[in-house]
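Reading through the structure tokens given below for one structure.
Removed: one protein chain of the complex. Kept in place: all other protein chains.
Up next is chain A:
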Amino acid sequence: MLQGHQSWIFENRPSILSTGTVGGPFEAKGKIPEAFDILHEDMWINQDSWEKAQQKMLEEAIQTTLKKGRIEKEKVEFLIAGDLINQMTPTSFAASTSSIPFLGTFSACATSMESLALAASIINAKGANYILCAASSHNAATEKQFRYPTEYGGQKPPTSQWTVTGAGCALVTQNGAGPSITSATIGKVADMGMTDPFNMGGAMAIAAADTIEAHFRDMQIDPSYYDLIITGDLGHVGREVSLDLLHDRNIPIDAEKYVDCGIAIYREDQPVLAGGSGAACSAIVTYGHFLQEVMKGNLKRILVAATGSLHSTLSIQQKDPIPCIAHAVSIEARGEHI
């Protein structure tokens, strides 16, 4: 049901039945290794290209989700997923091997929450019983496409971020066991004329602030409603910028309750500069870490605003600014929603 200008309320309470997360060796050394169901020792994952490795991780995330949810593949009506690689190749190939009716989504690193919001919306309208939604990224595949060859020695500025290697998947179902998806806010594309692809956090901060503000306005609630407000991959720069922007707009978010998946995933001594990023970042940290906290009862209500930077290598070469987007989804423990 439409609420306000750009939000949905899911009155039928679609819920997340199970999740699956896969990570690479660098993520295994990170701050939250327990968030992963499968961790790989090798970036290649026994494949002969980075793109195939990413496809493999996505397949594993889907299989793990189904296994943990004890649902057979044939029962799942739709797969909604996307990634960052040209034409979403890894996702399309993984969708081909899984043979589940497939909808491809692209919001760069906000793909995870776009997929989750769409899945919840379809489930809420009784358009399906089970929907898988997933997002994946691979550090080397992304570096290769967007930046330089993996082994190229270019010094990165302190504002740049480290693309997460991994995949995260969630199984959304009709009102069942597991945390409920209560509402979602679809973001507008924000373009502040920022052109530096090595400072995506700074560019995306405005999109996060806009969507979070829109969410509170549409839902007529204030930040105290949530135990935690989680952003996708703003990193240290973007988190600070967006928090200050929200304070300037009279949205008093407690700094301790405002966390970022890109900061949560890696340890401070890992060489990730401003933090983690990538489509898998928000998917893994939300599904593998924060959702588990909700299930354990440590958190009651969370708002996840995944952020995406919608530039391409072409637009950067042609000196175009970086358009950014953020989508927010509210997840609540059972019995906690109003």
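General remarks:
In this text, contacts are C-beta pairs under 8 Å (C-beta built on N, C-alpha and C of every residue); 3 or more make two chains touch, one makes a residue touch a chain; residues count from 1.
FYI, contacts and distances are computed from a predicted model.
Here one chain is missing from view; checked against "Putative spermidine/putrescine transport system ATP-binding protein", "Cell shape determination protein CcmA", "Leucine/isoleucine/valine transporter permease subunit" or "Stage V sporulation protein AC", UniProt names that protein "Stage V sporulation protein AC". Residue in contact with the omitted chain (choice from A:I45, A:A167 or A:A274): A:A274.
Of the options A:L39, A:M192 or A:V259, the residue whose C-beta touches the omitted chain is A:M192.
Only one of the listed residues, A:G69, A:G187 or A:G202, touches the absent chain: A:G202.
From the options A:L58, A:I71 or A:V237, the residue with contact to the unseen chain in the full assembly is A:V237. Contact between chain A and the unshown chain involves residues 48-51, 144, 148-159, 191-195, 199, 202-203, 205-206, 236-237, 240-241, 244-245, 271, 274.
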